[in-house]
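Missing here is one protein chain; the remaining ones are kept as they sit in the complex.
Right, subunit A next:
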């Protein structure tokens, strides 16, 4: 385990800071030679080496656009990580051996930018730049596409999946005409509704989607980030916009939402992270903004336990924040190109939890940080 992970380092640093003046003033207490030791300890604590990835997955030989963990199974199950790459391959990584188990080719060598499992690791959904969403059957070593949806959408908007009942999912995706969002029911592929902004709203294309519901059985709600920088809350069953909030000046690149705290966060190509909340009246309001050093956020993910969040930056860095107060916790510097996506694992044991980031430099870095907290 990396010490950076533990709180010991910072605790002893605090202690040192407290003791330091005393140690250096009173000669009886400490000899000169000791002082230098103390000083070196101090510098050692100050200059804690930046954390390293736990390991790095290489071999996609193309930029990585999306990552998805499947680690929830118990012991004999092998933890897996799915990655979608620019070359159109979906790689299934075995997290025990750190090697590719299978490589799925189903998007005609066009970039894959969304991968997600549908209940268990045997059914997979993937979305690619060939304008198709494929459903995979991976049970017993099969690698076949069982079904696919033709989106006719040319953008990069990732679809969003929500399980509404056993074996029944809702999927939101950007539709053919520019501003529209379509909701489908899976696996039947029947259209539930189409969300069209009011005439003259000029939202632009949808950029990112998040389908959620407060509790099982309640109304599904969709959050959508648009090209003009606004986030819109849609009531899916009525097909009506409930609220709209302009969060950014630039297109919203990514958003995530915490339904417990009724708070969400979005990032764009600017230097700002925007945190907004949803009040009782189903109105979105700006809660806080956070200035970044470098512009451009390509992905934001809140950890399932809602304690921390990670952002994927165009400045090659992954940033970790506390979700409660948006306190910056760490900057993970490893990649040598834009980070495209970040994802937290779904390990049932919190200590094993991982963070993975995929980047344009063709590597996937896997980190074990703040696993204890």
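Simple rule for what comes next: a residue touches a chain if its C-beta (ideal position, glycine included) is under 8 Å from a C-beta of that chain, and two chains touch if they have at least 3 such contacts; residues count from 1.
Just so it is clear, contacts and distances are computed from a predicted model.
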Chain excluded from display, named as in UniProt, from "Histone acetyltransferase KAT5", "Two-component response regulator", "Metaxin" or "TELO2-interacting protein 1 homolog": "TELO2-interacting protein 1 homolog"
Listed residues A:53, A:128 or A:251, member touching the removed chain: A:53
Missing-partner contacts on subunit A, residue numbers: 2-3, 6, 8-9, 12, 33-34, 37-38, 40-41, 43-45, 47-50, 52-53, 55-56, 58-59, 61, 96-99, 334, 336, 362-363
